[in-house]
Each structure stands twice: as C-alpha cells, then as structure tokens.
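Left out: one protein chain. Kept in place: all the others.
Presenting chain A:
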Amino acid sequence: MSLAIHQLHKSFGERPVLEDINLQVENGEFVAILGPSGSGKSTLFQLIGGLVLPESGTIELNGEAVNGKKGLIGYMPQTPSLFPWRTVLENVVLAAELKEKPDYQEARRLLQKAGLADYENAYPNELSGGMKQRVSFIRALLSNQDVLCLDEPFSALDEFTKLTMQKWLLSIWEANRKSILFITHSIDEALFLADRVYIFSKRPAHIKAEIKVPFSRPRDENLLETTEFFQLKQQIFKYLKEEISE
C-alpha cells in the first residue's frame, strides 16, 4: 500500500475541517476524492504534503508515518503554476531539481510523448491552457515520487479540452502506473478516471461512501454513454442529494 490515512482529524481554530478520515491508495491505483467545494479536500492535500499538522491520526507513505514531512509526494495544483521565466523544459524538471540533478533525457522523452517536443524551449505564456496542464502533470511525474496528488487539475478547462486531457492523463498513467490521488467535484470525471471513489461530505468533511469503479481499462469516451456508467452516476448522485438536503 503506498498511501494510507488513519483516523485523521484537522480543525482550524474552533472549526473542524476534517473528521475521522480513513483512506488508502494501493500501489498503482487511481483513487478519486469527490466532494463539494470547500469541503476540506485541499486541506487534506496540505496534510499529505506536510504543510500542516493534523490534530490526530496518521498519514503513512509506504508504511512509514510522514505527518508534517515535506517533499514526499508529486503534486499537481489546480492552476498550472508554471514559472513564467522558465522554459517548458526548465519547468518540468523543477520539482526534481529541488532534490537532485534532474534527468533532462527523461524530461525530453515525456515532453515528446505529450506532444510538446516543439515547445521544449517555449515560455509558458506561449502555451494553451491544456498544454500548461500537461506540462504541470509531467513536472509532477518527473518529481519521481510514488504517490501523485492532483488537486482539481482540469476544473478550469472547457469541456472539450477537459475530455482530451482526461484521456491523455489515463494514457500516460497506464504507461507509468503511479499511485494517484485525484481531487475533483465532477462525478463524471471521478468515474471516468478512477478505480475507486471516496465521497466527501460538506464541511466538516467525513467520508460518506467509498465506491469501487468496475469499468475495465483502457477506457475511452464511449464509456460515458453506457448504462452502467449512468447507473453508477445515479448512485453517487443520491449521496450528493443527501448533502444538499441536510
């Protein structure tokens, strides 16, 4: 098991944000966290990233408690957060550069696979939104961590770009098989991408349900039109309805 979180509690002052969070990400598994905006999902990432400490509970990476330890995960934020003065190549090696001499050959290989070979020496302001997110993901991949945390990375993209990016992400992931923890507020996105989905309640967040996504891989957009997909979506929607009515 690469990432395991046990009985995690976190509050800011008097206000509890996370209550009794238990979740696991197996090796090479794609896990999505689905929840309303402001439900504390990003706080969970800050805890995993070691930026803040929980009141109680443990975060384990490969069996080792890592509460408050930084630099052990690959991270892809909501905004691409590329450094404007660095070229695409210099940007993708940034996370790796924090720890060691970066592997430029591997960086070039991944850029080529992402269709960004021609943009190696371009600056971020020359890229489209989708391209920036690809660069951002490659940067997380190159950080050479077992677990990648992706924080609503496609939420700012339009529907067309989003679907392209989701398929692209799956294709890259299937070749690498890193463990991924993916935050989203889109049911479709969670079901299309993940092996398992945790549904978060609104604040203070606890896990309402854990759903296994049975669809085989590789997946493509046809999946979105199947009855099975729709049924599962309905099932999840029930949980969300409870959140609204409560």
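Here is the rule we use: contacts are C-beta pairs under 8 Å (C-beta built on N, C-alpha and C of every residue); 3 or more make two chains touch, one makes a residue touch a chain; residues count from 1.
Simple rule for what comes next: contacts and distances are computed from a predicted model.
Comparing "Heme exporter protein B", "N-methylhydantoinase A", "4Fe-4S dicluster domain-containing protein" or "ABC transporter permease" against the UniProt entry of the hidden chain yields the protein name "ABC transporter permease". In the complete complex, the residue from A:G28, A:G57, A:P77 or A:P204 that touches the missing chain is A:P77.
Shown as candidates are A:L94, A:I172 or A:A209; the residue that touches the absent chain is A:L94. Although one chain is not shown, part of chain A still touches it, namely residues 45-46, 49-51, 70-75, 77, 79, 81, 83-87, 94-95, 97-99, 123-125, 143, 149.
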